[in-house]
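Structure first, then comments.
With one protein chain held back, the other chains of the complex are shown just where they sit.
Now for subunit A:
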Amino acid sequence: MYDTLIQMLDATVRVSAPLILAALAGLFSERAGIVDISLEGKILGSAFAAAAASAVFGSAWIGLVFGIIASVALALIHGFACITHRGDHIVSGVAINTIVAGMTVTLGLHWFHLGGQTPALSGDQRFLAITLPFAHAMQDVPVIGQIYSNLISGHNILVYLAFIMVPVTYWIVYKTRFGLRLRAVGENPHAVDTAGISVTWLRYRAVMVCGVLCGVAGAYLSTAHNAGFLKNMSAGQGYMALAALIFGKWRPVPVMFACLLFGFLNAVAVRLQGVIIPGLGEVPVQAIESLPYVLTILLLAGFIGKAVGPKAVGRPYVKERA
């Protein structure tokens, strides 16, 4: 029983890592007033770029760099449409998602002739699990030993990076000058502008940070958690991250817990399949699959109270009206 719980928590950590990265990416963007539904597209684009570069150059790190470049480029397109041209954020986001879904497969077909996939990655082309010091020695210590050696140790470096990013994001958003301005520009851009700070440049920086984090999330999917790119492999994780962002009320630590909850529900869903619950019979896979979404609606509707986003989110900033 205890072993099963540890295994489920272990799966939770693996599954929530990309969600945390993407949700934090969304946090930077939305706190600055840019709605980002294109998290999904950026993850997918980065997953492809990372896997392709890793396959060609033989290094997961080079893959990561290319993943981040691809994701930042997409973020800048989003920024160009929404900030410079004051376009609708949702329309631009959906456009990016659609373009990436098609482009990754088309480029993949052209480059690798594998039906839109990249070659399978192995060895240095992937981020492999790291065994923390003393993990084997600690194995036999009751309770703590299991937690340390199985749950905390044995993940790849991007998982640790995802969890480190939570306090880092907290510090940036709440304790630095950039963070203060970031929050201000999402609440009241006019005030920021009056103070002589460029709203445009601030928002561009926010979407670039968003791009970097999404890039890491995408590289995690294709070069760490899996071994290669497959079409549409992001499978809605960007949208899950967006839900977690709203769920966590745009604050880093609650957002992390929301992601962990989604990850845990996924781990439970995987275990629960085919299990016969007394009185109910076998739980159908569709019911389990929809659990995270149903729970989000239920919790949002009844338990966590109103989720109020940044005031100026989704509204293009116009300096003055003639």
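Here, a contact is a pair of C-beta atoms (placed from the backbone, for glycine too) under 8 Å apart; a residue touches a chain by one contact, two chains touch by 3 or more; residues count from 1.
By our rule, contacts and distances are computed from a predicted model.
The chain that is not shown carries the UniProt protein name "Membrane lipoprotein TmpC", picked from "Membrane lipoprotein TmpC", "NADH-quinone oxidoreductase subunit J", "TonB family protein" or "Biopolymer transporter ExbD". Screening A:V91, A:A137, A:A235 or A:V253 against the full complex identifies A:A235 as the residue touching the chain left out. Which of A:S38, A:N97, A:Q117 or A:T296 touches the hidden chain is settled by the complete complex: it is A:Q117. Shown as candidates are A:L76, A:L109 or A:L132; the residue that touches the absent chain is A:L109. Residues of subunit A in contact with the chain left out of this view: 4, 7, 11, 14-15, 102, 105-106, 109, 113-117, 120, 221, 225-228, 230-233, 235-236, 266-267, 270-271, 273-274, 284-286, 289.
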